[in-house]
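Here's the structure, in structure tokens; my notes come after.
What you see is the complex with one protein chain gone and the rest in place.
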Amino acid sequence: MFAYIIRRLLYAIPILIGVNLLTFVLFFVVNSPDDMAVSQLGAKYVTPEAIENWKAKNGYDKPLFYNAGADGLETVTETIFFAKSVRLFAFDFGRSESGRDISTDVRRRMGPSLAVVLPTFLVGIGVNICVALMVVMFHASRLDRAAVIVFVALMSISYLFYIIGGQYLVAKTWRLVPISGFLSGAEVWKFLLLPVLVGVVAGIGAGARWYRTLFLEEANQDYVRTARAKGCSELAVLFRHILPNALIPILTGVVVLVPMLFMGSLLIESFFGIPGLGSYMLDAINAQDFAIVRSMVFIGSILYIVGLILTDISYTWADPRVRLS
Amino acid sequence: MNTEADTLTLEGLSVILTETAEALVKDVAIHLRAGEIFALVGESGSGKSITSLAGMRLLPEALHIGSGRALMGATDLFALPEARMQTIRGRRMAMIFQNPMSALNPVKTVFRQVAETLRLHTKLRGAALRDRVTSLLEEVGIPDPRQRMDFYPHQLSGGQQQRIMIAMALACEPEVLIADEPTTALDVTIQKQVLELIQKLARSRRLAVLLITHDMGVVRQSADRVGVMYRGRIIEEASVAAFFAAPKEAYSRRLIDALPRQDTYRAPIQAPPLLSVTELRVHFPVRGGLLRRVQDVTRAVNGVSLTLARGETFALVGESGSGKSTLGRAILGLEHASSGEIHFDGTRIDGLAHKARQAYRRRIQVIFQNPYSSMNPRMAIGAIIAEGMLSLGVETSEHRREARVASLLERVRLPADCARRYPHELSGGQLQRVAIARALAVEPELIICDEPTSALDVSIRADVLDLLAELQREDDVAMLFITHDLSIVPGLAHRVGVMRNGELVETGSTEQILGAPEHPYTQALLAAVPRAGD
């Protein structure tokens, strides 16, 4: 088990290097520092000196991979690749194009992100499982067929409409909570209620439908027939036999998402004005601040890999048949 | 018949496929008596499993009971509300299934699963419950029950899993036990033990057992009375002794005759060797540790030597996991030999490069076990048969290829229009004939038959075996016949080899091995084979 985790962590290194190289190529080779300077400065102010100044100020005035002008180790370290990409491995994110320290920003914004996403995630899973169980209880009835169509209809609505609709109904028409904003302190629940509600409702269609499929797949297994042959009631079959088995794919399916929760939710945060990592990314995209985008890509891929490892571990925990080696 | 003495009586049962209103089981009557095993025997699709599920009212959703009564004493089970039926299942009627691995809940311990039946129907809890489960497991022959109780199903062997199923079924001392093909998924030696256990329990507990099976040998070995089911009806019912002595129906006769005679053996033939395998080893690496280094190997085939003459059939017998299929695949060049040599017609063929191998691919062919998965579902039968000719350059003109496909179909006694049909339109027996035609298409000298009949019904099995024997006589092909079923060997093979754990424990002429086996494992295997002629 321990050896397995170590091996998976080692395996993560080439993946992170790959991510790093890919983003580097995307940001610096396809799009040269000169191009970036031009788009940051605005076409009006483009002079060769202005470009050089901007590059010097932001640390782009070095060669990409190999500095022939320097000596010793510095041929490698005095390059953009080293300065901008390799340092990420030490979690040194540097400064954004607008000069702010990215690490500080990320740490500060993680809290609000989690405050929205974590409850959405947990409540969402609970609600989805309950809805799916209810539908499965009435399997193959008219209610079941209608429910599936409702799930598909709910899935077919764009996330944007859930947010816009939620804000319009709950916040504007019924005036139950503020439309958007964020406070740190005890009053924060007021601002969290609507985003969490919207997030949960938007997820019901896809989530409950998926869980229903998982439950039904288990319901077709032989051991379910054994349980019936023992004299279990339908409810006992559902809760004592189908549910524990179906929880394995559910658990492992959602565990991979857990680390990603730290990344926040792009849309929810931007609509509700929550100062989390999601809106941080969105602002960076809009401002074309590639330093932030690059750092977030790196953080995101680390979290994804952690998610994969957690998934494997959760398998051994949930399923007695699985052994990691 | 006297209904009062019956523990369970099914009367006029018919089961309907809801969607098409087709009756899959028609007017079936079964009388189960205490202490007696009633075997319901039939081939796949005959409706025997549906009958048993209907008795428990456990039919899948697509089916429903059309008419009939299930009388247990004076109560008609089919008339009971579902809630009442639940108090009967597991307490007065219990059931065990074919595949114990999938019939046990994989995420619950053995104790919890056996205890669940007791919790449902008795007031036993705590230590008393644990003691009861222990004694049950002891009774069904689980060694060390106190410890095994906390195992999960996958940690037990197939035979032990089926014993757990039996313990679970018998926990509340039911009057009726329905066993649906309880031994089909098990190896022969285990099969015998499980059947003996069921027999013993039926006597000691005065159980009325309904044993569903397709295997006449099982009927002969364990049942008291037998009913033959064919296309949804019971066509004949009799005591086992009377049935085997003088079956009334022609179909029953065929089922009994399909059981091979144990008294006629094929004499060994003298011919120069075509294939010789020397000290062959096939090892699969087991990786582990931090860097996934090879830490150990699975010795699938571990030092096997055998020879096979032109026109000879060599039966390779062994239980699942004995390495017999791997050996066949190594000869075909589908598996890499770790050491040892394979010679074919004087030339060494293991480790040949892709190009050089082609010539031998034509001369060595294969027929697989599962006819359904060995045909590409998206190719027409004609194209399937012609594929080998095309890739090995046997017939290059399309016209001649078509003519050859037609003559091959005729040889394996399939209608000519099969060439345009697709695999899912044919039955398992027909598909296995196609597989034979496909192998013959390239005129091989050796055919590896990897359990070619174990997925087929008994009556079809005999036809396919006869066809293979006939083709062998005509074409003088050598056959390496891989099987787990010793009972088909006598009329088929000239020589027999018994494999266990990757090693050939005994080889010799068929008469020698089946008549006077020397190795204890061969003796155990033979003792477990249910015979018709006893």
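For clarity, chains are labelled A and B in written order, and residue numbers in each chain start from 1.
Keep in mind that, in the parts below, contacts are C-beta pairs under 8 Å (C-beta built on N, C-alpha and C of every residue); 3 or more make two chains touch, one makes a residue touch a chain.
By our rule, contacts and distances are computed from a predicted model.
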Chain not displayed: protein name in its UniProt record ("Ubiquinone biosynthesis protein UbiV", "Oligopeptide transport system permease protein", "Peroxidase-related enzyme" or "Hydroxymyristoyl-ACP dehydratase"): "Oligopeptide transport system permease protein"
Selected from B:44, B:135, B:295 or B:320 as touching the chain missing from the view: B:44
Residue among A:26, A:50, A:76 or A:236 touching the omitted chain: A:26
From A:177, A:192, A:229 or A:293, residue that would touch the chain that is not displayed: A:293
Interface residues of subunit A (partner: the chain not displayed): 14-15, 18-19, 22-23, 26-27, 30-31, 35-36, 38-39, 43, 148-149, 152-153, 155-161, 164, 167-168, 172, 179, 217, 220, 260, 263, 266-267, 271, 281-282, 285-286, 288, 290, 293, 296-297, 300-301, 304-305, 308
Subunit B residues that touch the omitted chain in the full complex: 17, 24, 44-51, 60, 62-63, 329, 332-334, 357-358, 361-362, 364-366, 368-370, 373-379, 384, 387-388, 391-392, 422, 424-425, 435, 438, 442
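Throughout what follows, only the chains that are shown with their structure count from here on.
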Rounded Å distance, subunit A centre to subunit B centre (Cα mean): 49
In the complex, subunit B residues that touch subunit A: 56, 58, 61, 83, 86-91, 94-95, 97, 99, 102-108, 116-117, 120-121, 152, 154, 165, 168-169, 288-292
Partner subunit B, residues of subunit A touching it in the complex: 3, 6-7, 10, 140, 221-223, 225-233, 236, 240-241, 244-245, 248, 318-321, 325
